[in-house]
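As structure tokens, the structure follows; a few thoughts come after it.
Left out: one protein chain. Kept in place: all the others.
All chains are identified by letter, namely A and B, in their written order; residue positions are counted from 1 within each chain.
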Amino acid sequence: MSNYDAIIIGAGHNGLTNAAYLAKAGLNVVVVEKNEYIGGAAVTRELQEGWKYSNCSYVCSMMRQAIHRDLDLAKHGLILVPYLGNINFGDGDERLLSYHNEEAAHLELKRHSPHDADAMHRFQTDLTRYSQLIRKTLMRTPPDPTSFRPRDIMELLYLAKQFWKLGEKELYEYVRFFTMSAAEYLEDYFENDLIKAAMASPGIIGTALGVYSPGSSYILLHHVMGDVDGSIGAWGLARGGMGAISNAIAGAVNEFGGEIRTNSGVQKILVENRKAVGVVLENGDEIRARIVVSNLDAKRTFTRIMDKNDLPDGIYDKAKNFKIRGSSGKVNIALSGMPKFTGVPENRYVARGGQVFTGSLETMERAYDCWKHGRWSDDPFIESVIPSAWDPTVAPPGQHWMSNFVQYCPAELSDGPWTPEKRDQFGESVIKKIEGYSPGFRDLIVHMEVRTPYEIEKEIGLTEGNIFQGELTIDQLFFNRPFPGYGQYRMPVKNMYMCGSSTHPGGGVSSVCGANAAREILMDLRRTNTVPEDDFYDE
Amino acid sequence: MTTTDPYAGERLKRTAFYARAKELNIRDAWAAWNGYKFAEYYYDAEYEYFCVRNTCATYDICPMQKYEIKGRDAEAMLNRMVTRDVKKIGLNRVAYCVWCTDEGRMIDDGTIFKLADDRFMLTCGSPCTAWLEMSVFGFDDVTVTDVTDDIAALSLQGPTSCATLKKMGLQGIDTAKPFDILYFPFQGDTLMVSRTGFTGDLGYELWIKKDLAIEMWDELYAAGDDYGIQPFGEAATNMARLEAAFIMPAMEFNEALRTVNFEHDQTPFELSLGWLVDFKKPHFSGRSALLKEKQRGPKYTLTKLDIEGNRPAAGSYIYSSKLCTKEIGYVTSAMWSPSVKANIALAMIKTDYLEGNLWAEIYYEKELRQYSRVARCTRKTKPFWAPARARATPPPDH
Partner (left out) sequence: MDHYDSIIIGAGHNGLVAAAYLARSGQQVLLLEAADVCGGLGRKREFHPGFQGSVAHSVSHFSSKIANDLSLSSFGYESPTNSLATVGLSSDGQHTVVKDGRVEGVGEKDAAAYQEYRRQMRRFADALSPFWLKTIPRIGSAGMSDLMTFGHLGLNIRKLGKKDMREFMRIATLPVRDLMDENFENDILKTTLGWDGLIGSKLAPRSPNSAVLAMLYRMAGESEGTHAIPAGGVAGLIDALCQSAKASGAEIRHSAAVSRILIEGGADGLVATGVQLADGQKIMASRVVSSADPKSTFFNLVGVEHLDIGFTNRIRRLRCDGYVGKLHLALNGAPEFAGLDKADGRMIIAPKLDAIEFAYDDAKYGECSRNPVMEIVVPSLHDASLAPENQHVLSAHVMYVPHKLQGGWTDAARVAIGDRAIETIAQYAPNIRAQIIHSEFLTPADLEADYGVTGGHWHHTEMAVDQMLMMRPTYEAAQYGTPVPGLYLCGAGSHPGGDITGNAGHNAAQEILR
């Protein structure tokens, strides 16, 4: 049995990032992964021969370029190619295309509402301002506001300064934006319902909130604050699927001498004298190390692979109360050809973007109501993309694969547990909706994989299949993430850390959580920091 | 979408004069303005510029935003929006205006045409629909209609512009004083002509129903043939306007509603447009902020500079000494002025340093090698180019 400096539990992209930075600092690290493949929710899986599904996460916007460059992910095979916009499908015949070209996008908005086309400039300006503020906090460890340590006070002052730089008016506007519902916030800008719906839709992706729930406008920002090469809000696809990201980071881990063990699920984190000392694998093997880093979500970490008695008072309850609600499903479809959508021009550029089955604010909200009642909606919100339109590696030539992210899908149904039949019915609701916009769609289907929160939790280990590893509401953001007092990656048991999306800044394929945790760990181990500072395009 | 062109939604729109402009744009040098296909230049920017200064030339201003503002409260609504006193605009007169946020930062500039006591036309460079909607709220009787696509507009600028219009048959055009509006019958409809422009020279702007655009163009060009008429594009416009020291959005000012960073937009006082702010008129948006700004003095002042040498100072910093130790401003627009044979620039300079020495650090390229030099700047108080003919009524024939 070898002795390691660090064990990282879970080879998701954050775990791998964490391992890469620790290994880079010269630590002897091992990443243990329960599945036979690495990547967690950033994976590429060939479930049908010739088709490679990014069957969990499907889009990349938050990956910090500082990490991308620093770990030399390009060398390890990663290239991110930006989307060229979206088609929003309204209820009925309405379509809103977000063209890549600014003039064209403006004209398209104007076709729906000249007022909104103009207001979009103000909206984009304001959103950029808020994004810039949040982005400055991403690769920094949140301060503990209850602490008097110089580091925390300095960090609070840094934050205060960033807020101050907004100017008084924008500061208040920021509070408004940060706490309101996406739908109500957008009232100040737009009048056209489809435009409002299209703009609000990122506010519900992955969350147990609706477009009318306060707090959803922050979720909106969380999805659009990333960038591809400095253009804020742009989304990109990883060539070869999302697994290419994990594989590239794993390449970096290997390069720095780290070890990755698959088929090695952790049964328990070993705690002795209130210190984490290693893990016991499901096969009974014991691995010991100076520190243990969990990339699992907070609920799973503390309630499933730790003994309640090993935890200080109250932590178990905090973990139990941690909000990690399953609200999304995923339907991955192999297609024998490119589907045609009604009301959409057969324009080679338009196909190189996403398809968003937005409906209207009310459609989205009613889908949320269904979720509250413990059922899926017959008229779900679906965010789709056909990556094979510009990634030649993920489907046979002339054939395609389509990723369909579905909001909402409950983790627990009101009429009893998930069954394969119910799963298929859920999948059918998605096909039916798409078929409504693309007659004949069904006939193109070669293979499909339907994933409800139940499947996602079972395979990936995300509690309730929550894509963010925990809701992104203020009570679970920043220094409150995952719990107040534990916002700095160190956990209540000594020598134990967390590095997943349950920590600041939360979900998304960003690698930030893993990198931030590595920085804190190296500080504790008195090693030279290997984690780069974030860099910004001059904003 | 019933069109057969799958790219229709992505293509730029064509202005009412496109059929003629296309024939004359032999270099296919197109740019975009507000979603319209728009000439960067037609033949050669400098040649077109000299047509503006030497003969006459037309500039297609169809893409400029045009709003008709009508109703009993139209005047009150506009008066609360812009900083000038709209009440003081005479009937059939035009006034240059700016409008600001509550914080006194400039949203845009434009012109107001008073067409009747209860009917105005507002023109501006970028869409203003959303701000107008906000401005209209609370007024009972005022409607705003975007007439950009209904009205074709062509600017005719240069010393022979009046003569051309006379030849075209516009009787009495020579009586129009600067900022006057006159009306002429044209093919059963009305041709509106205002003595306005963006070149600092003698010039007019012609406004006609879209359907008659080509007919008007043809008559104008037939009349202008003997007077050297020529279309000019954005490049020549930018030269002419800089000589006249007119400001441009995204050059001299950043539209406030599109400004991300705090106070990276400008106030009218910073842009040396204090004369447009009338504190004696009824309340207007931004008034208290602007009053404070006026009392305190603007942080920066837009300044006209005549710079040593011949290398344009585009993008240069301005310093208070030749040693370039203290940076006190930056150049917003710069060029060699062919008319006055001077190296001219507009620059934002910290007001406190205006009276002292001004130096520009100019970077330039010579056969791929980069050079820099520090050049002395002289402040100008008058526009670089302001010929008497621009104001004379009646204007000279050439």
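The definition used in the following text is that contacts are C-beta pairs under 8 Å (C-beta built on N, C-alpha and C of every residue); 3 or more make two chains touch, one makes a residue touch a chain.
Just so we're clear, the structure is a prediction, and the values are computed from it rather than from any experiment.
Student: Taking the whole complex into account, name the chains on display that the unshown chain touches.
Tutor: Checking the complete complex, the chain left out touches A, B.
Student: In the whole complex, not just what's shown, which of A:94, A:184 or A:524 touches the removed chain?
Tutor: Here the residue in touch with the unshown chain is A:184.
Student: Of the residues A:69, A:149, A:176 or A:308, which one touches the chain left out of the display?
Tutor: Result: among the candidates, A:176 touches the missing chain.
Student: Hey, which of B:80, B:114 or B:258 is the one touching the hidden chain?
Tutor: B:80
Student: Touch as defined at the start, partner being the missing chain; which of A:259, A:282 or A:362 qualifies?
Tutor: Missing-chain contact among the listed residues: A:362.
Student: For the chain not shown, which residue from A:54, A:192 or A:213 touches it across the whole complex?
Tutor: Result: among the candidates, A:213 touches the missing chain.
Student: Quickly run down the residues of chain B that touch the omitted chain.
Tutor: Missing-chain contacts on chain B: residues 76, 80-81, 101-103, 131, 134-135, 137-139, 279-280, 282-283, 285-288, 291.
Student: Considering the entire assembly, which residues of chain A contact the chain that has been omitted?
Tutor: 145-146, 168-169, 171-172, 175-176, 179-180, 184, 187-188, 209, 212-215, 321, 323, 362, 365, 369, 372-373, 473-475, 479-480, 483-485
Just so it is clear, only the chains that are shown with their structure count from here on.
Student: How big is the gap, in whole Å, between where the Cα atoms of chain A centre and where those of chain B centre?
Tutor: 47
Student: Within their complex, state which residues of chain B touch chain A.
Tutor: On the chain B side, the touching residues are 1, 3, 5-13, 32, 34-35, 103, 126-131, 133, 146, 257-263.
Student: Residue numbers of chain A touching chain B in their complex, please.
Tutor: Spelled out, the residues of chain A in touch with chain B are 95, 97, 99, 101, 103-104, 106-108, 110-111, 114-119, 121-122, 125, 128-129, 132, 165-167, 169-170, 189, 343-347, 349-350, 539.
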